[in-house]
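Read through the structure below, which is laid out as C-alpha coordinates, and then see the notes.
Complex shown without one protein chain; remaining protein chains in place.
Let's look at subunit A:
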Amino acid sequence: MAVDERADLPKGMAELAEDFHAVSEKERLQLLLELSQELPALPERYAGHQEVMERVDECQSPLFLAVEVVDDAPRTVQLFFDAPAESPTTRGFAGILRESLDGLPAEEVLAVPDDAPYRFGLADAVSPLRMRGMVGMLSRIKRQVRLRREAIDAEGRA
(Lines give C-alpha, C1' and ligand atoms only; values in the text may rest on other atoms or scores of the structure.)
Protein backbone atom coordinates (compact mmCIF):
# COMPACT_ATOMS: atom_id res chain seq x y z
CA MET A 1 0.00 0.00 0.00
CA ALA A 2 1.34 3.43 -0.90
CA VAL A 3 2.08 5.72 2.02
CA ASP A 4 -0.42 8.34 0.90
CA GLU A 5 -3.23 5.82 1.33
CA ARG A 6 -2.68 6.19 5.04
CA ALA A 7 -2.35 9.96 4.89
CA ASP A 8 -5.91 10.59 6.08
CA LEU A 9 -5.53 8.39 9.18
CA PRO A 10 -4.58 9.82 12.58
CA LYS A 11 -0.83 9.51 13.16
CA GLY A 12 -0.98 6.62 15.64
CA MET A 13 -3.37 4.69 13.45
CA ALA A 14 -1.24 5.23 10.36
CA GLU A 15 1.82 3.95 12.25
CA LEU A 16 0.00 0.87 13.45
CA ALA A 17 -1.29 0.21 9.93
CA GLU A 18 2.31 0.51 8.73
CA ASP A 19 3.40 -2.10 11.29
CA PHE A 20 0.80 -4.49 9.92
CA HIS A 21 1.88 -3.92 6.34
CA ALA A 22 5.56 -4.37 7.18
CA VAL A 23 5.08 -8.07 7.98
CA SER A 24 3.75 -11.18 6.23
CA GLU A 25 0.11 -12.19 6.36
CA LYS A 26 0.87 -14.87 8.93
CA GLU A 27 2.75 -12.44 11.16
CA ARG A 28 -0.13 -10.00 10.85
CA LEU A 29 -2.32 -12.55 12.63
CA GLN A 30 0.33 -12.81 15.33
CA LEU A 31 0.33 -9.03 15.70
CA LEU A 32 -3.44 -9.06 16.01
CA LEU A 33 -3.19 -11.77 18.65
CA GLU A 34 -0.72 -9.67 20.63
CA LEU A 35 -3.04 -6.68 20.51
CA SER A 36 -5.87 -8.89 21.74
CA GLN A 37 -3.74 -9.97 24.69
CA GLU A 38 -2.77 -6.40 25.51
CA LEU A 39 -6.35 -5.11 25.60
CA PRO A 40 -6.61 -3.68 29.12
CA ALA A 41 -9.20 -4.90 31.59
CA LEU A 42 -12.16 -2.63 32.25
CA PRO A 43 -11.86 0.04 34.95
CA GLU A 44 -14.02 -0.48 38.02
CA ARG A 45 -16.86 1.73 36.79
CA TYR A 46 -17.50 -0.63 33.87
CA ALA A 47 -16.38 -4.01 35.18
CA GLY A 48 -19.47 -6.19 35.53
CA HIS A 49 -21.68 -3.40 34.14
CA GLN A 50 -22.37 -4.40 30.58
CA GLU A 51 -25.75 -2.69 30.84
CA VAL A 52 -24.09 0.74 30.69
CA MET A 53 -21.98 -0.26 27.68
CA GLU A 54 -23.01 -0.58 24.05
CA ARG A 55 -23.23 -4.02 22.54
CA VAL A 56 -21.65 -4.27 19.10
CA ASP A 57 -23.84 -6.73 17.22
CA GLU A 58 -21.75 -6.73 14.07
CA CYS A 59 -19.07 -8.67 15.86
CA GLN A 60 -19.21 -12.44 15.55
CA SER A 61 -18.79 -12.64 19.29
CA PRO A 62 -20.26 -10.25 21.82
CA LEU A 63 -18.23 -7.11 22.31
CA PHE A 64 -19.17 -4.32 24.66
CA LEU A 65 -17.97 -0.81 24.17
CA ALA A 66 -17.96 2.37 26.28
CA VAL A 67 -16.98 5.79 24.95
CA GLU A 68 -16.21 8.78 27.14
CA VAL A 69 -15.55 12.32 25.97
CA VAL A 70 -13.68 14.41 28.52
CA ASP A 71 -14.92 17.94 29.23
CA ASP A 72 -11.60 19.55 28.27
CA ALA A 73 -10.59 21.82 25.40
CA PRO A 74 -9.77 19.08 22.86
CA ARG A 75 -12.73 16.95 24.02
CA THR A 76 -10.44 13.97 24.59
CA VAL A 77 -11.90 10.56 23.69
CA GLN A 78 -11.46 7.56 25.96
CA LEU A 79 -12.37 4.07 24.85
CA PHE A 80 -13.17 0.94 26.84
CA PHE A 81 -13.79 -2.53 25.44
CA ASP A 82 -14.91 -5.83 26.85
CA ALA A 83 -14.81 -9.12 24.96
CA PRO A 84 -14.20 -12.67 26.16
CA ALA A 85 -10.80 -14.32 25.90
CA GLU A 86 -12.38 -16.91 23.56
CA SER A 87 -12.82 -14.15 20.98
CA PRO A 88 -9.24 -13.13 20.23
CA THR A 89 -10.03 -11.70 16.79
CA THR A 90 -12.74 -9.43 18.16
CA ARG A 91 -10.41 -8.42 21.01
CA GLY A 92 -7.64 -7.77 18.48
CA PHE A 93 -9.90 -5.46 16.46
CA ALA A 94 -10.76 -3.63 19.68
CA GLY A 95 -7.03 -3.45 20.45
CA ILE A 96 -6.33 -1.80 17.09
CA LEU A 97 -8.99 0.85 17.66
CA ARG A 98 -7.93 1.50 21.24
CA GLU A 99 -4.26 1.75 20.33
CA SER A 100 -5.14 4.08 17.43
CA LEU A 101 -7.83 6.32 18.86
CA ASP A 102 -7.79 6.37 22.66
CA GLY A 103 -6.71 9.78 23.93
CA LEU A 104 -7.30 11.61 20.65
CA PRO A 105 -9.40 14.79 20.37
CA ALA A 106 -13.02 14.11 19.35
CA GLU A 107 -12.49 15.97 16.09
CA GLU A 108 -9.75 13.56 15.01
CA VAL A 109 -11.78 10.48 15.89
CA LEU A 110 -14.75 11.80 13.90
CA ALA A 111 -12.47 12.43 10.93
CA VAL A 112 -11.33 8.80 10.77
CA PRO A 113 -12.53 7.41 7.42
CA ASP A 114 -15.16 4.70 7.73
CA ASP A 115 -13.05 2.31 5.69
CA ALA A 116 -10.08 2.64 8.08
CA PRO A 117 -10.51 -0.99 9.29
CA TYR A 118 -9.54 -2.12 5.79
CA ARG A 119 -6.21 -0.26 5.87
CA PHE A 120 -4.43 -2.86 8.02
CA GLY A 121 -4.06 -5.55 5.38
CA LEU A 122 -6.21 -7.87 7.47
CA ALA A 123 -9.06 -8.63 5.10
CA ASP A 124 -7.17 -11.43 3.35
CA ALA A 125 -5.58 -12.68 6.55
CA VAL A 126 -8.82 -13.05 8.50
CA SER A 127 -11.33 -13.04 5.58
CA PRO A 128 -13.33 -9.97 4.50
CA LEU A 129 -16.46 -11.32 6.19
CA ARG A 130 -14.81 -11.07 9.58
CA MET A 131 -13.93 -7.39 9.05
CA ARG A 132 -17.55 -6.34 9.61
CA GLY A 133 -16.98 -6.41 13.35
CA MET A 134 -14.32 -3.73 13.27
CA VAL A 135 -16.35 -1.58 10.88
CA GLY A 136 -19.27 -1.84 13.31
CA MET A 137 -17.09 -0.87 16.27
CA LEU A 138 -15.72 2.18 14.49
CA SER A 139 -19.13 3.45 13.37
CA ARG A 140 -20.52 3.04 16.89
CA ILE A 141 -17.50 4.80 18.43
CA LYS A 142 -17.96 7.76 16.09
CA ARG A 143 -21.67 7.91 16.76
CA GLN A 144 -21.13 7.96 20.53
CA VAL A 145 -18.34 10.53 20.29
CA ARG A 146 -20.65 12.79 18.29
CA LEU A 147 -23.49 12.44 20.82
CA ARG A 148 -21.30 12.94 23.88
CA ARG A 149 -19.49 15.93 22.43
CA GLU A 150 -22.81 17.54 21.57
CA ALA A 151 -24.03 16.90 25.14
CA ILE A 152 -20.95 18.60 26.62
CA ASP A 153 -21.22 21.52 24.17
CA ALA A 154 -24.90 21.96 25.01
CA GLU A 155 -24.13 21.98 28.72
CA GLY A 156 -21.49 24.64 28.16
CA ARG A 157 -24.02 26.86 26.40
CA ALA A 158 -26.72 26.38 29.05
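The working rule: contacts are C-beta pairs under 8 Å (C-beta built on N, C-alpha and C of every residue); 3 or more make two chains touch, one makes a residue touch a chain; residues count from 1.
One rule holds for everything that comes next: contacts and distances are computed from a predicted model.
The complex appears with one chain absent; UniProt names that chain "Sulfurtransferase" among the candidates "Alpha-D-ribose 1-methylphosphonate 5-phosphate C-P lyase", "Sulfur carrier protein", "Tryptophan synthase beta chain" or "Sulfurtransferase". From the options A:Pro10, A:Gly92 or A:Pro105, the residue with contact to the unseen chain in the full assembly is A:Gly92.
Residue A:Val126 is the one among A:Leu39, A:Val67, A:Ile96 or A:Val126 that touches the chain not shown. By the touch rule set out above, subunit A reaches the unshown chain at residues 29-30, 32-33, 36, 57-58, 60-61, 85-90, 92, 124, 126-127, 129-130, 132, 135-136, 139-140, 143.
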